[in-house]
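Encoded as structure tokens, the structure appears first; notes follow it.
All protein chains but one are shown at their positions in the complex.
For chain A:
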Amino acid sequence: MSGDNEETQTTENTPMDEKQVQDKVISPEKSEEAKLKARYPNLGNKPGGSDLLRKRLQKGQKYFDSGDYNMAKAKIKNKQLPTAAPEKTEITGDHIPTPQDLPQRKPSLVASKLAG
């Protein structure tokens, strides 16, 4: 009788274990996805696609308004403007470039080190 009980218990446990093992073996991707969604709950259900594509198409876009720029420059004289954190380029135009932020756009006059 005890033998019978043991048997039923064993057969009940095995399918569960197998399924857990299968989940881990079959989709490491899915467990990585779960990890990502846990860290960024607002990620949304769209597969990593259109948002990223649109961001890619907008690469290089800078927002520059000479009026805003000159006003910001004027403000610097009065107080220290908080320097913008160089985040991944946001698509919004909230950040107003100040003279310190504008990157140098001169071409490299130095020869390539590969030719050195």
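Note that a contact is a pair of C-beta atoms (placed from the backbone, for glycine too) under 8 Å apart; a residue touches a chain by one contact, two chains touch by 3 or more; residues count from 1.
By our rule, contacts and distances are computed from a predicted model.
Missing chain, UniProt name from the options "Thioredoxin domain-containing protein 17", "Transmembrane emp24 domain-containing protein 7", "Autophagy-related 13a-like" or "Serine/threonine-protein phosphatase 2A 55 kDa regulatory subunit B": "Serine/threonine-protein phosphatase 2A 55 kDa regulatory subunit B".
On the side of chain A, touch with the chain left out of the figure occurs at residues 26-33, 35-37, 39, 43, 47-50, 52-54, 56-57, 59-64, 105-108, 110-116.
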